[in-house]
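Every protein chain but one is kept in place in this view of the complex.
Moving on to chain A:
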């Protein structure tokens, strides 16, 4: 299997070299990662790749908790995007996820494990087949991928796997609605002695309407996504949607299914990062 894929990748690369000489002029990595060329060949095999700041990757310069480093990839500046990936170069499993935004805005945010200081990349493939890549360096104390999940400290953890918390915010004037998901799952990498890999592999979001259901977006996720994975997506539910449905599966066949209600009338669309929060002396209640 792996060998066959490798051959396909090689063949693809040769076609590109012969056809356009693109690979030969493939730009050098602005982050100077030792893994870049290998990862480029593995995950973008043969496809044209450009480094493009239109893809915005947001992650802290230093990982405070290597088991859950917040990362967002925003490719909305590119317009229509077919597929997105997130990669942590020096992780034992570099590929974090593949995202097919479908009708959603090309934006995804989650939390990832980081095994050591590494480049963290986001890439977006536009309809012309070009991968637009960007990234940031994240410093880290290390060990995020090989740390045992905290889940197992609770004796009844297995009773709660697959529980979903979610909230949909109303669509803004562009029809984009923020969706936040949190799934109870150990999302185990398999790197802890004697514990097999156990993680959520697929998630898809559908809209239910009187006329039927339609897929809005799809995530293929891998080991580096944090325990109890959290996602923020910007979906476009049809105006007549009565609910969203989340369907998913982990690598041991465990199913995930949840129905996410449409926000109540009068609720406000999600805050955008560009907006500032309310005035700072707002008397919020604290510590509840």
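In this text, a residue touches a chain if its C-beta (ideal position, glycine included) is under 8 Å from a C-beta of that chain, and two chains touch if they have at least 3 such contacts; residues count from 1.
Rule of thumb we're sticking to: contacts and distances are computed from a predicted model.
Enquirer: Name the absent chain by its UniProt protein name; which of "ABC transporter permease", "Quinoprotein relay system zinc metallohydrolase 1", "RNA polymerase sigma-70 factor (ECF subfamily)" or "Heme exporter protein C" is it?
Expert: For the chain not displayed, UniProt's protein name is "Quinoprotein relay system zinc metallohydrolase 1".
Enquirer: List every residue of chain A that touches the chain not included in the displayed model.
Expert: 58-60, 62-65, 68, 70-72, 109, 111, 141, 162-167, 169, 178, 180, 182, 228, 230, 232, 246, 257-261, 268-271, 273, 276-278, 280, 282-288
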